[in-house]
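With one protein chain held back, the other chains of the complex are shown just where they sit.
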Amino acid sequence: MSAASGVVARFGLAGGGAALRVRFIGVIVFQLLLMAVFTLARPRFASWDNLQSVLFTAAILAMAAAGQTLVVLTGNLDLSVGSIMGATAYVVFDLTGTMPALGPWVVLIAVLIGLVLGAVNGFLVTTLQIPSIVATLGTLSVYRGFVSFYANAKEVTVGELPPWTRSLAAARVLGLSSYVWIAVVLVIAVGVMLRGVPWGRELYAYGSNPRAAYYYGLSSTRIVVTGYIGAGIIAAVVGLLLGAQVGNINSLLASGIEMQVLAAVVIGGVSIWGGSGSVYGAALGAVVLATINNGLVLLGVQEYYRLLFQGLAIVAAVAVDALVQRRVLRATRRRSVGVAA
Amino acid sequence: MRTQRQRKLAGVSVIAIAGMILAACSTTAPTAPGDDSGSSSSAESSGGDSPNPADIKIFMAPKFTGLAYFEVARAGGEKAGSELGIDFQYIGSDKPETTEQIATLTNAVPQSPDALVVSAIDGDAVAPALKEAMGKGIKVVTYDADAAADARDLFINQLSYELAAKTMLDAALLNSPDGGLVAFISASPTAPNHTAHVKIMKELIDTDPAYSSLSYVDTVQFAGDDATKSQQLALDLIQAHPDLKVIISSSAVSAPAAEQAIINAGKAGQVWATGFALPSSVRDFIKSGDSVAFALWDPAELGYVATIAAYQLVTGEITTDPGTVIDAGDAGQYTVLEGGEVQYNKPLMFTADNIDDFDF
Partner (left out) sequence: MRRAIRAYAPELLLVALIVLAAMWSSTLSPYFLNAVNLLNSAQFFVIFALMAFGLFPVVVQGEIDISLASTLAVGAVLMAKMSVAGIPLLVGLAITLAATAVLGAVNGVLVAHFGLPSLAVTLGTLGAYRGIAYLIAGDAGVTGITPDYLLLGSSWVGIVPSSVILALVVAAGFWVLMGRTAFGRYSYAIGASPGAARMAAVPVRRIRVSAYALAGAMAGLAGLVWVSQYQSARGDNADGAILFVLTAVVLGGVSIKGGTGKTEGVLLATILLGTIQTGMQLANVPGTSQRLVVGALLIASIGAPRVVHLARHAWTTSRRRLSPTAVAQD
């Protein structure tokens, strides 16, 4: 018995059961439609070689979107995700360049960096009560400024990267890139944690109805800060992976990725208002974006149309999602008697 | 504004003020006190005496700070600065945005430098700011990426567009001697040098027998100098064109990133990425054999020559007339062409034989 499941049961909204599944189905349908259209236009799209390539290009974004979901579920945003990714990649690989003996400890350093940067975000949003869009807009600049300062216009060249990271980026298991497997494991881990661990359920409860959560004695500070720390750690680790994938790292790595991460989250059916959506949806949202990119290149479509198409896809996905949410809300309102939502 | 009378008064005063403003409108810029006397070293004011170098100020403004390529050029400019004994400053924002660069240049003008050495993000948008500078007697020299021709005195072009195109195609052939299908990744549709490179590369492939073994994909992809985007495009291009052999990019960020993507996908040796890149970025690829050749020029020397040219313009040693020779000492001698372009034209091809000779 936990306060969180009590809230969920009482108010009938949020993470569990039917609501989740229906939203998720929306993204799947969208993705299948895309794939059908592209395959018709160019059969090569459906080849295994191409599909596994699409999954590879989606991997980094899918993991970043999963991390961002932790924050969006609480009704907040983390616009600094790109800066955290870039800062971690640069600092860690710069350190390994000068201190090769570090070896796999770099992952721990990355986790620490993500933890601290995420905690700062959480602190600004909860204790200082700065609206998350403003706070993370500020930390986006500050974190990026720090890495620019640290880098001093030098690049970390691909030769300085530890060999094991580069092998990891190129490794393949069962025909799929190792990154795809890492992404799958990470997304499932986060998804399971959100459903199974009490904190995860509290996240959904708080996000769908902060006031009720308060009355139930849930600590908003703890929930939100943990969400930001989780997102920060994931962003840091993803940054590490991205650095290994890219090879030559400059201080602008992952600059501007926050828009894409948000797009993936939104397309994936995670509600911007908080309280509903799943990491699986967010990860699938990333796959949708990668599919669009791939399909348009396959069809030789010009860059301009890609921007247009992506933008329309986002609006369409949001519209579908809102439709679904309204249906579900109506259904659950009928079920839970006499409760104001 | 409750009463009718108050409202009428407000309305009348608004119209009156508007009228006065329209009447006072003029199209000549107001001059700030001490504006044109800023360049104390200009030959006119001192009646033709040799100006004191220490009084000469030259600003170098790259597209944005923080990119290794521009840092190397900066080193060259600073070397020229210290050799000449002038005040050399490196200015700019670290964001690759046109508005930021324009703000930098607009705020450079009141500091009364004697010359600006600029690499333009948007050659047309910076033109008004540069023209304003020229109007105040500041010499404007562009390097790496040109601005509108009437907004600058000289353009130090690292490689003429034709030579650049040929060099990249040669690098492509070194990687894939049997030729094959080629795809292009540029920075943005509005980057004039990249656009020119691609256009000429396509022409050369069509008409020049030396490149007859090559063919190309017509649609150009744009990565905006972003490493991640470059990789995604490289991978998608490989899928879109199964017989793709070479990916060519003028962007020093995109070319190495694409090569790394190819290696990650396990296609090294079947597909190659090449184009312009710093040797330090590609040393690993060349040494491991995954890549055979990349190209570039010496950015330090480019920055050096650009700064020397700016200095010589300021002191009146040279003019912008076609045929004028710029003597950059050890760095060589360069002739000004029609339209104020100076072609540096010293391409470097990085292969396994010489990659260790370079330290940038």
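Labels A and B are assigned to the chains in the order they are written; within every chain, residues are numbered from 1.
Operating definition for what follows: contacts are C-beta pairs under 8 Å (C-beta built on N, C-alpha and C of every residue); 3 or more make two chains touch, one makes a residue touch a chain.
None of these values were measured; they are calculated from a predicted model.
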Cross-chain touch to the chain not pictured, restricted to A:L33, A:A46, A:V173 or A:L308, is A:L308
Of the residues listed, A:L55, A:A89 or A:L124, which one is in contact with the missing chain? A:L124
Interface residues of chain B (partner: the chain not displayed): 1, 21, 24-33, 35, 59, 64-66, 89-95, 97-100, 102-104, 106-108, 110-112, 122, 124-128, 148, 188-190, 192, 195
Over the whole complex, note the residues of chain A touching the chain we left out. 77, 124, 127-131, 133-135, 137-142, 144-146, 148-149, 210-211, 213-214, 217-222, 256, 259, 262-263, 266, 271-273, 303-315, 318-319, 322, 326
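What we mean here is this: only the chains that are shown with their structure count from here on.
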Roughly how many whole angstrom separate the Cα centroids of chain A and chain B? 36
Chain B partner, complex, touching residues on chain A are 44, 49-50, 53-54, 56-57, 60, 148, 151, 153-155, 157-159, 169-170, 172, 177, 242, 245-257, 290, 293-294, 297-298, 300-304
Over in the complex, which chain B residues touch chain A? Could you list them? 65-68, 70-71, 94, 96, 189, 217-219, 221-222, 226-228, 231-233, 235-240, 242, 253, 256-257, 259-261, 263-266, 278, 280-281, 283-285
